[in-house]
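So, subunit A:
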Amino acid sequence: MSDFTSWWSEETGAQELNGDIRSPASGPSRRALLKAGVAAAAVAPFLMRVDDAIAQGITPKRGGTLTSLLTPEPPVLMIGVNAQGPTLTVVSKIFQPLFTYSPTLDFVPVLAKSWTISDDKKVYTFRLQENVKFHDGQPMTADDVIFSAMKFWMTLSLRARIVFARIEKAEATDPYTVVITLKESYAPFMYGFGGTGFTIVPKHLYDVADLRNNPNNAKPVGTGPFKLVEWQRGSFIRLRRNEDYWKPNQPYLDEIVYRIVPDSQSRAVALQSGQVQLAGGNDIEPFDLPRFQAQSNLSVTLKGWEYYGPLAWIDINKRVKPLDDVRVRRAMSMALDRNFILQKLWFNSGKVATGPMCETTKFYDATVKLPPFDIAAANKLLDEAGHKADGSGIRFTIRHMPLPYGEVWTRLSEYFRASMQKIGINVTMDTTDAGGHTARMAKWDYETSINYIYQVGDANIGLEQYFTSENIRNVAFNNVGGYSNPRVDELLAKSRYATDPAERQKLLSEFQRIAVDDMPYLFLIQMSFPTYTTKRLNNVITTAMGISGDFDDVFLA
Partner candidate 1 sequence: MKSFVRRFPRMAIGSAIILAVIAMAATAPIFFPFSPWDMRGSPFEPPGSPDFLLGSDALGRDIAAGIAHGAWVSLMIGGISTMASLGIGVSLGALAGYVGGRVDDAVMRFAEFFQTIPSFLLAILLVAIFRPSIFSIIAAIALVSWPPVARVVRAEFLSLRKREFVQAAEVLGVSHMRVVWQTLLPNALPPVIVLGSLMVANAVLTESALSFLGLGDANWMSWGFLVGSGRSVIRIGWWISVLPGVAIFITVLGLNLLGEGLQTWLNPRLSKRDMP
Partner candidate 2 sequence: MAQSASVEAGYAMTKKLLGIDDLSIGLPVYADRPRAVSKVSFSLNEGEILCVVGESGSGKSMIANAIMGLLPRELPVLGGKIDLQGIDLLTQTPAQLRSLRGSRMGTVFQEPMAALNPLMRIGDQIAEVFYVHGLPGKPQQIIDLLRAVNLPDPEALIHVYPHMLSGGQRQRVVIAMAIALEPALLIADEPTTALDVTTQAQILNLIREIQRRRNSGVLFITHDFGVVREIADRVIVMKDGELVEHGTVSDVLKRPSHDYTKKLLAAVPKPNTGAPRPRSERTILKASHLRKTFWRGNKEVAALNDINLDLRKGETIGLVGESGSGKSTFARTIVNLIAPDSGEIRFEGTDLHSLSRKQWKPFRKRIQFLFQDPFESLDPRRSVGDIIAAGPMAHGASAAEARAVAKEKLRLVSLDPSALDRWPHEFSGGQRQRIGIARALAMNAELLIADEPVSALDVSVQAQILDLLEGLRDKLGLSMLFITHDMRVAAQICDRIAVMKLGQIVEEAPAREILSNPQHPYTKTLIASVPGLSGESANHRTVEAL
């Protein structure tokens, strides 16, 4: 039942930065492309996906209902008010961003036709699509964009507040042009200003005092290809085609129905029996992956998690002896067979971790390597550190708080315990439920636990709060383990403002090396949640947002 599995979330704290985000195509070529109108070449593969399909002989077909799964049920279907994964999966069909990200984390225009960035990386000028209407018929204009950025997101989203606080001013030079001026250059700005992290809400409905309790939260009004028509709590959510969608003839689907099925077995049954055509995120337990891979009417992909970049690690409270000893942490890391974890627990959905960053995250350094799996060496290291085994072969005992988000995480904790046993570390389990887990992490009331974090493209948005000493505080999803290395603080601070990609690479490479040396966390695997679709379903995963895309080109063949 513990299918209160992993709420992946896109909200993750971020600090300042300056400079711009480099798309691979930088300099004049990029500007030329943008001037050419709707982002042509750089993003062409992703805009031409329909044509792709046509090229393959499949013509997009109008009509049909897509039934999907959703786990767990979102508490509320309003962007910004809630940032859990399932919420985003649904509201991303209703609300749209200015731009989104390609699988290589390049930028793909959505409501912004094009944009330019000033040379000092401080002024961002967005040109908007002109025929976009909200679901209530009102046109979307620059005012809505400015309201969304400066009021809506600033009020509701912690992360947006951190990123958008860099904005000095936002102006509408005409109804379809927005000019954003930053106080100073901030390197990851574009990674906080797109995708599901910044979508446009209607000013005319939300320009009121209490955004969180706005009555319109119950009936979200966006610009997206689908509208919310029915939500039976605990049962299903029904979205229906937006007939006035700004892309002609799109979307193709008539309806999307999200079924809420709290039991993982029941979800697997639903997928297998064809009662649903799409499952992703935490819908299907990893155990079921091989079975579904073998099933001929389904296709399974691991793509679509490039932006979120989930990384699982074992969190260590560095205040607890002997976990404060880096040799102990290294030994623990060496005792873990990450390939076993990946193959036997996650059934190869992902890759083993090599350091604090995922391969898809910007400035990942492939030369950084974790110490290899080696029980003997780990034992030797512990001996050297002075932790001798007693008569029953136990060096010391630590507590471990499993992540209460589902079976596989429990298995991981059991694997951790069994592995630690092999190097003479006795692990006692300290189970708690999800509500208690966060609270105890925040209170530093743990010795070891498991967590997984989203890197959202850039280390300065997704990672730094877990590593810098200014984030050692009694708040969960920060540096609760008490890791402190002045050099890391310095590297991450510099990287925030560095404008030159090469310089950032240098800074972040060093950060990755230190993170592996200090081993504040035992990095385990780079996860990606498989997405299961019936073969009839096309164009589901086309961006780095995966199933949190807008689905305006998804169709049932």
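Picked so that all candidates are chains of the complex that A comes from, given by their letters.
Heads up, the rule we're going with is that a contact is a pair of C-beta atoms (placed from the backbone, for glycine too) under 8 Å apart; a residue touches a chain by one contact, two chains touch by 3 or more; residues count from 1.
All figures in this text were calculated on a predicted structure; none of them were measured in a lab.
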- Message: Considering only the touch criterion given at the top, point me to the candidate in 1 or 2 that touches subunit A in this complex.
- Response: 1
- Query: How about subunit A: which of its residues touch candidate 1 in the complex?
  - Reply: 1-2, 264-265, 268, 285, 287-288, 291, 344-345, 402, 404, 406-408, 410-411, 413-415, 417-418, 421, 428-433, 435-436
